[in-house]
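Below: one structure in structure tokens.
With one protein chain held back, the other chains of the complex are shown just where they sit.
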Amino acid sequence: MKTNTPAILTGTHTLSGNEACIEGAFAAGCRFLAAYPIMPALETIDRYLQRSSEVDATFIQMEDEISALAAVIGASWTGKKSMTITSGPGLSNMMEHLGLSVMLETPCVIIDVQRAGPSIGIPNRPGQGDVMQARWGSHGDYELIVLSPSSPQEMFDFTIKAFNFSEKYRSPVLIMADEYVAHQKGEVKIQPANKIKIEPRKYFKGEKDKYLPFKRDKNFVPRMVDIGENYKFHVTGLTHDDRGYPVMTEKCQEYNVHPLLWKILNDRDEIAEFKESNTDDAEIVIISYGASSNTAQKAMKQARELGIKVGSLKLDTVWPFPDKKITELAEKVKTLIVPEINYGQIVLEVERCSYGQANVVFVSHGETEIDNPDNLISIIKQSQKEKQVKKGIIEYRNETRRG
Amino acid sequence: MAFRNSEGLKMKANPRDVRTGTYYMDGDIAAGYGALAAGCRFIGGYPITPSTEAAESFARIAPQSGAVFVQMEDELASVASIMGASWSGVKTMTITSGPGYSLMMEAIGLGAMMEAPFVILNIQRGGPSTGVPTKTGQADMMQSRWGSHGDYEVIAISPDSPQELFDFMIKAFNLAEKYRCPVMVMSDECVGHMSEKVVVPPAEEIELEPRRIYTGPKEEYLPFKPDQDLVPKMVKAGDGYNLYVSGASHDERGYPIIYQKGKNQSDSTARRLVDKIRLNADKIIELHEEKLDDAEVVVVSYGITSRVAVRGIELARKKGIKVGKLRLVTVWPFPDQRISELAAKVKAFVVPEINYGQVVYDVERCSHGEANVVLVPHGGAGVHDPEDILEAIEYAATEKKKIRKVIIRKTRLEKKVFGGGLK
Amino acid sequence: MESKEMAEKNVLPKDVPTMDVHPMDDVLRMDRIPHIWCPGCGIGTAVTAFAEGLKKAEIDLQKTCIVSGIGCTGRVAGYVKLDSFHTTHGRGIAFATGIQVANPDLKVIVFSGDGDIMSIGGNHFIHAARRNVNMLVICVNNFIYAMTGGQVAPTTPHAAYATTSPFGAVEPPFNIPYIADSSGAVYVARWTVLQVRRLTDSIAEALKKPGFSVIEVISPCAMYYSRINRLGDGLDMMKFYHDNTEIRHGEDTKNLDIGFQTKIIVGKFVDRERPTYMDSYNKWLSGTVKD
Partner (left out) sequence: MNPIITAFANGIKKSGIELSKVVVVSDIPFDPEIIKELGIDFFHTTRGRAIAFGTGLKLGNPELKVVAFIGDLMTIGGNHLVHSGRRNMEMLVICVNNFVYKEIAGTPSPSVTTGFSAFSTFEKPFNAPHLANSCGAVFTARWTALHTNDLTNSIAYALPKPGFSVIEVLSPGPNFYQDINKIESELLNFYFQNSITKNKEDTRNVEITADEKIITGEFTDKKKTTFIDSYNAQLGKILGDKFIPLGGQNE
């Protein structure tokens, strides 16, 4: 399946992360956006509106973020690829419907341009404080896919990837960008339409009266139909059987919810993508994602120039977490350094997966350090002094310079 | 734990609020009694199964004590209103379950940021989404820690009986006042709807933590200037302190830093919010330990599961397996250190939870590869089969290899539903 | 089938015609019957009226879908044989807005209760009315949260009892038609479940009307509202409706307050024309909007 050409601006452009995200969405076939404006994601809606008449896409500004995600889920069932865009406070409001989209197995994409939190925080500064929230923020058990772009180009690529994942696994997919990436201008290469791989929706093709909305295939993914095709299906947020009818038993809960997790976990090695550099001979590996990976790259280069064997692992996919890769690295290297624009979230996962095999050093950094790796370099040097493996997360607190 | 505020003042419950006596009541009702005994003066709530009985019990007894239950239009309003009430100088809480809890997420961040002391009682049910409203679950545990955006820390405690729902309401209010942060009582449908003996002690036996009220000169008051333990002192709205309290990142005066000049203005708000809990964790954490002296396997559990686990432990002990019990009374902040100590000593942890793995990952994290970690999952809408826990203990005791991942057991239920289990 | 057997056993007179299919078979999900509603509840009647109305309106059922929230009435979607969605509490209208805007060919019905639509979903209600999104909202008002066990609702009449207002409700209730009217709904009616024929006609009429239509259906809750307030069973409530309702078409919506066991004014109050959301949207897109 290929998308229509007018939606895809093949060529090289200078775009901000926010704009690139919208181009990615159009390229992926997104035709419905429901949102509530919020800093620092405002430019996305601007761009979407500018281009919406060219690509015949619909926009509705809802009264709040709760209804925005509800409308997106509804729209997705009409057959349109749908998404919503928000930032931290909005994502918090969406938590209930994140659960609904998991339960209804509705493909949709949520773009979260993170800002400094908690609560209102600092609307115009970047943060990475919503990463754990993305995984755990709604009640009940679920697994979902979270991608974290670090540049406008990735913002474009990952948005397409997000739509593909959401269709493949019939699951909400989150993109955790941040204010820095969203407002950063950069070169974005857009491939011709025939080079962009688009995952088609998994439609049911059998007889109409045989359709069961939650009958799973061998990968635990059920087939979908659109509203208005005379399938007369029923779906519910209650625990349900294959027909989508509520059944309030322990057995049905197991039958319904357990595969929801495994449809993602089964493919976790495929989904969990990362970029590795210089890890072969490394003694220290910086594990980063999103805007922080820009800092990490710079620090790695400078450290190598100083003769320190530093490698880098950039997580493209944050959830599901690449457990195995981290364990593998921990067994090989002395120290894992995790810089994040928060006060310790993914570092907990790194600590978990390192099984006491390597020192885990956490660096809480601010936006000024995205361009300036000095602090990270000094922490690399400090961490070299550790003689043996310490339990727990090491944080060199004298160097807290958030801002 | 003795409840003393920083001045060493002690406070007893008001006899008017305490319905002293011995009752046979369900956990939800006990929670309502507990909240009133703790001095709660305002509940903004919204009905949701299976937590409504708590609101109903409070609504019946509150007006005679000058307290009020207001049914708000939704959970968003409930939690926002209790924060307002908290700053007006009274103790407040709200009552909810999974879906309502999800709606409260934004405001929990606001509560952390405004450092308003308040309590949220979450009677967990089967999820995700609407799930199984009338049956139990423990799948909101991670949500209670991570559900709102940005960095913050909360305190979460998990009762395992109606008596504890009463006691823990008091404990929760005391913790909230002491640390000025949202405190979650993470109960579940099973405990909430379980009827047992509940003893409501006389008022003089209930110690309450008074609010950390600022008493110095008015002009010198800074609403977010922390004490030694990183918790600031509070005043009431309407007392002429000219308060400026903001949900935006703020300085000690409460003024948002976004509009202040200078880009390098350090944002220390969130740092202190997390530190005030992390650095006080030792004082907050409460654990119940049984038979850990000689234990080779430790069952880590909380809430209703800790009672189900007892049966599994008994059966295992009968078979001669040295198994102990660690019950997390305080789930957040997580007892990193204690788990770490135990990991160095024992062979394995067995973690039964009514979810597909949440707190188990923190157990895994803190065991640093020194002990195996075995998860006994349960999807909700019921509790574990003790046999499953027994088998997990047996397995954990015999497994010789160190396995570097969470070992997820296939339960009887899973085998029954999926014919041998999911692949 | 049962009736056929009964006829064979001579329980029924011979000349009563029997049939193999229930007349509702094509609009209701018979595989989900029996339903969850209590004896004496009025929601079933409302559903019957709705099913009849659907047929009567002669709209394309394939292009019709139904969305419910949570609650007793929230279960309606599960029994109606259309593309049906049982969503989260209060968000039925928001969900339906997404469906309607993404595919304007569809007619969406939101069938839910008073707590769902007016309390937690109040914001979506007034905003969808303001936008005039093309949908029919059927709001069954039983004056109480029945699914959770009888808590006070924003429609509970003043001084009526409920479990969370054990000493009588202290808040005045919403006048649903008034708020719908003032937010911009194009069709507003109120009926009790006693007036089945009028309710059916009203539903059929509203289904064909483009724009945001609201029908409030007053229904007895024999299990909670009537029991807590000692008003008898469902039948007693029907008798009450019979004696205490007055049809006043075109009545000014501000006069439609409902008190505790006071007279209920029913009828069609608002029927006006306004451009729907999609009309305005398309006009705006094509640049013909007055600038």
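Read from first to last, the chains carry the letters A, B and C; within each, the first residue is number 1.
Rule of thumb we're sticking to: a contact is a pair of C-beta atoms (placed from the backbone, for glycine too) under 8 Å apart; a residue touches a chain by one contact, two chains touch by 3 or more.
Just so it is clear, the structure is predicted and the values come from calculations on it, not from any experiment.
Though it is not drawn, the left-out chain touches A, B, C in the full complex.
Contact with the undisplayed chain is limited, among A:Thr14, A:Gln61 or A:Asn194, to A:Gln61. From the set B:Asp26, B:Glu53 or B:Glu73, the residue in touch with the chain omitted from the display is B:Glu73, counting the whole complex. When the missing chain is restored to the complex, the residue among A:Leu9, A:Leu42 or A:Met248 that touches it is A:Leu42.
The chain omitted from view is touched by exactly one of C:Glu171, C:Asp233 or C:Asp271, namely C:Glu171. Think of the hidden chain as still there; on subunit A it touches residues 36-37, 39, 42-43, 45-46, 49, 59-61, 63-65, 89, 119-120. Of the residues in subunit B, those that touch the hidden partner chain are 41-42, 44, 63-66, 68, 70, 72-74, 76-78, 80-90, 92, 106-107, 109-110, 114, 236-248, 253-256, 258-259. For subunit C, the residues touching the absent chain in the complete assembly are 119-123, 126-127, 130-132, 154, 158-159, 167-175, 178-179, 181-184, 253-254, 274, 277, 280-281, 283-284, 289-291.
Just so it is clear, only the chains that are shown with their structure count from here on.
Per-chain Cα centroids separate subunit B from subunit C by 40 Å. Work out the mean CA point of subunit A and of subunit B, and you get 28 Å between them. Each of the following residues of subunit C touches two or more other chains: 86, 88. Shared interface positions of subunit A, defined as residues touching 2 or more other chains, are 66, 96, 100, 104, 236-238. Subunit A contributes residues 66, 88-89, 91-93, 95-96, 98-100, 102-104, 114, 116-125, 127, 129-130, 132-133, 135-142, 236-239, 248-255, 257-262, 266, 323, 327, 342-345, 348-349, 351-352, 354-357, 364, 366, 368, 391-392, 400-403 to its touches with subunit B in the complex.
Residues of subunit A touching subunit C in their complex: 31-32, 34, 52-53, 58, 60, 62-64, 66-68, 70-80, 82, 96-97, 100, 104, 226-238, 243, 245-246.
Residues 29, 31-32, 62-63, 65, 67, 77-78, 81-88, 91, 93-99, 101-103, 105-106, 123-124, 127, 281, 285 of subunit C are the ones touching subunit A in the complex.
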